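The complex is shown incomplete by one protein chain, all other protein chains being positioned as in the whole.
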Amino acid sequence: MGKALNLRTPIVIASGPGGFGEYLNVSSVDWSYVGAYTLKTVTLNPKSGNKPPRMYASKEFLINRIGLENPGFDGLRKMVEDGTIDKLASIVPLILSLGGDSFDEYVEITKLCRPFLDKFIAVEYNFSCPNVHHGGLSIMVDREEWRRLLKAIRTETDAFIIAKLGIESGFVEEMARIVSSEGWDGVTVINTIRGLMVNSEGQTVLGGLSGPALYPIALRAVYEVRKALPDIYIIASGGVYAPEQVREMLRFGANAVSVGSALFHDESVLNEMGKEFSR
Amino acid sequence: MGKALNLRTPIVIASGPGGFGEYLNVSSVDWSYVGAYTLKTVTLNPKSGNKPPRMYASKEFLINRIGLENPGFDGLRKMVEDGTIDKLASIVPLILSLGGDSFDEYVEITKLCRPFLDKFIAVEYNFSCPNVHHGGLSIMVDREEWRRLLKAIRTETDAFIIAKLGIESGFVEEMARIVSSEGWDGVTVINTIRGLMVNSEGQTVLGGLSGPALYPIALRAVYEVRKALPDIYIIASGGVYAPEQVREMLRFGANAVSVGSALFHDESVLNEMGKEFSR
Amino acid sequence: MASFSIKNVKYNAYLLTKKSTIEITDRTYLISFQEDLEFSPGQFCMVNVDGAGLTRKPFTLGRIEGTVAISVKIAGKGSEYIVKTSERLNVLAPLGNAFVPENRNGAVVVAPSCLAEGLHLSEHFKIPLFVASKSALSREITSQFELNTVVGNDGYLRLLEELNNSRFDWIFVSGSRIMEELAVRNMPNKLVYVSLNEYMACGIGACKGCAVETMNGIKHACTDGPVFRGDEIWARH
Partner (left out) sequence: MASFSIKNVKYNAYLLTKKSTIEITDRTYLISFQEDLEFSPGQFCMVNVDGAGLTRKPFTLGRIEGTVAISVKIAGKGSEYIVKTSERLNVLAPLGNAFVPENRNGAVVVAPSCLAEGLHLSEHFKIPLFVASKSALSREITSQFELNTVVGNDGYLRLLEELNNSRFDWIFVSGSRIMEELAVRNMPNKLVYVSLNEYMACGIGACKGCAVETMNGIKHACTDGPVFRGDEIWARH
């Protein structure tokens, strides 16, 4: 058996839609029903993100091209130093999400975060953001380079580390095999899928698709990864909007289930999802 | 400029949903509005396909696990010899789709088909069927082996050859670059995406997703491939159900647009789509 | 292996105008049409349900005193659309093979969802019709047609037993998969025909979605059926 996170419930807030804890200000959520809150991906240097428009939605998809807007390592450190992280963590366990624009940046930010990694129950590495030009998806084009990166990160930390994988860089179960063989503890599958929509003003929105239409794809990814790797820790991500879907994801092999875009519809669905697992 | 197919209209019937020409029996379609009809993928040996259930649908997705049921090369030869292919081709130009379970099978069937390839305006190689255990998707896991296969096929034939790519074996624009660099004429993007649904009888249906929800993903794939390769011939496939979508696909770089699952909704949409391009 | 020859047939798309819609039983309706179209007993059509479904939906065709009809059980959004819409229905027909029995010494058993087909076969071949329903049929239906009806599971099992010991050479059964399987298993003395309800996308042999495992390998419900010999589908023990 691989290591596990032992969450109080298997419900996890996805990296990005939950920002840096803003949903903790929404009074309708009972956080004892939530197992962990993943912060938005932090990169070494701050990013101001992409130009607007950054979002659009159809009936089944939400498309976003935020472009990893984040305060960078310095911003994160400030949140640690001013007690924000401790305050958030006192309400719900936190997962840190890290990203980078290059091999060196991934390693560098890992090193820099080491002093306070114990404030987080796990670190998720975002290898699959479709909305940045370097890093994210492109780091995975060169399979051998990526494998070296996985090895390098594993060497830097004993934390519970999770690789977040999309479905476009290679068969997700093959990617997960690589992750596992480098001694990582878990994978999050899937991330958004690259899409293109033209909005009502006629602007082209190139971004990542999230929402209900991802669900059967994410469910399949969970199934394939579990089939390939009986012991790896799996966080399911993609189109989960209802308690039945949490149950189904768990049934097909997920250890935890992440909720992203559904927060935008009604964050109180977290209560319904978490209730049955709460002790 | 790369070679082009010079279709009478840019509307193409997708491989699979159109079977082996059965839609030519439907009287509501005016075939002068259709540029080409791709036959269902043929493999060296006949395949009886997967066990039922083979299909299921939600509001936005159709899932299928046909498993490349096809009569094999011998069946195809029979259709050539008994005049069926000529009869079909006299109504609408045909594209042959070929698949295989191994390197050798792809090459072998190419050789065997050579004597009658002139009956087809192009040959599409299916490298992306998610529903067979060997071949299809898995041939692409080993990138170098796949590149050798592309080279070997190109050596065997002067036909207009097109590689059909999914989005899961690697970034589709990277895959297309490889295809182009091996001297191929075109790509069809995308194929179905692997999904999992539980049907109303509680059976697990592992198959490929097609239908409306694929559209923004396919549109993005067309955009990315066109950006990477200004000269390659692109057939767009995925979720095209309406004339506006044909126009949009062409606007973002497609040379032709394939119609698959939409046939199941109403094949007469082909008339609406083709009309404006008809001379 | 299924054959891959392409049939020399024409499938037409018709626009059918509803003439009447009457409730047969709970959530199941008999819809008749103003227009005529040519087809044989046992054949089916694929009905376009507009935004209510990604594919056309298969329904067996029936003819009642000359009028084309289908019966529809509301199973989801598509069938609900068919029952409720006042628009004309876009229908691809006729599909599948005509049912041609070896003789006329047979009987038909249908669920209410296949009543149109049942009435047609009964009228066409001049053979008795039995309706096996979960709940009682509506007054409108029983007043319009003289029907032998059995209600509930026990009633159905008794009917099968009777028919198994009857004078008929064959029994045609059309309803749910469970109902058809029960018929095959519980009437070992008889030749049983079943009309299968496989998931269909094209209805014309193109998509290969409607595969059925038979004693003779994979067949396709739309082009090899929809009617099969029961013992080709279910072994009898």
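Note that the chains take the letters A, B and C in the order they are written out, and that residue 1 is the start of every chain.
What we mean here is this: a residue touches a chain if its C-beta (ideal position, glycine included) is under 8 Å from a C-beta of that chain, and two chains touch if they have at least 3 such contacts.
None of these values were measured; they are calculated from a predicted model.
For the chain that is not shown, the touched chains among those present are A, taking the whole complex.
If you put the hidden chain back, the residue from A:21, A:99, A:216 or A:253 that touches it is A:21.
The residue touching the chain not shown here, chosen from A:166, A:186, A:212 or A:253, is A:212.
Although one chain is not displayed, its contacts with subunit A can still be listed: residues 16-28, 40, 46, 48-62, 64, 66, 69-71, 75, 79, 84, 211-212, 261, 263-268.
The rule is simple: only the chains that are shown with their structure count from here on.
Here the chain at the heart of the shown protein, by mean C-alpha position, is B.
Distance between subunit A and subunit C, defined via averaged C-alpha coordinates, is recorded as 50 Å. Rounded to whole angstrom, the centroid-to-centroid distance between subunit A and subunit B, based on C-alpha atoms, equals 34 Å. The set of subunit B residues touching two or more other chains comprises 58-61, 212.
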